[in-house]
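Complex shown without one protein chain; remaining protein chains in place.
Presenting subunit A:
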Amino acid sequence: MKVTIKQWNAVAQWQWDTGKQDDATDGEEDVCGICRNPFEGCCPTCKVPGDDCPLIWGECTHVFHMHCLLKWISTAASKSQCPMDRRQWVTAERKVAPSGR
């Protein structure tokens, strides 16, 4: 039998590598601690998830929507601390590059 492919459509799926896939059982927990929107969604000021509304990782391993975190850090009240553990916020460079496609 000879099959001729006349047409094909590629479908791809992506998700942020928050390093939390292992405990998928509590999947509900994957929300930004600041806006409470899912990481796979976007921060409340954006319309489209993805590169335009990326995530940001701290050296402390906490993850947020970049826009949410930057807004917090830009307030004097934040004292530049991570909202989760109050340690001085240091962006983790290793995670900024896209990983795990």
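Points to keep in mind about this one:
The definition used in the following text is that a contact is a pair of C-beta atoms (placed from the backbone, for glycine too) under 8 Å apart; a residue touches a chain by one contact, two chains touch by 3 or more; residues count from 1.
Heads up, the rule we're going with is that contacts and distances are computed from a predicted model.
The listed choices are "Diphthamide biosynthesis protein 3", "Proteasome subunit beta", "UBC-like protein" or "Glutamyl-tRNA(Gln) amidotransferase subunit C, mitochondrial"; the UniProt protein name belonging to the chain that is not shown reads "UBC-like protein".
Residue in contact with the omitted chain (choice from A:C35, A:C60 or A:A92): A:C35. Annotation: of A:V11, A:V48 or A:A77, A:A77 touches the absent chain (contact as defined above). Annotation for subunit A: contacts to the undisplayed chain at residues 33-37, 44-45, 68, 71-72, 75, 77, 81, 83-84, 86.
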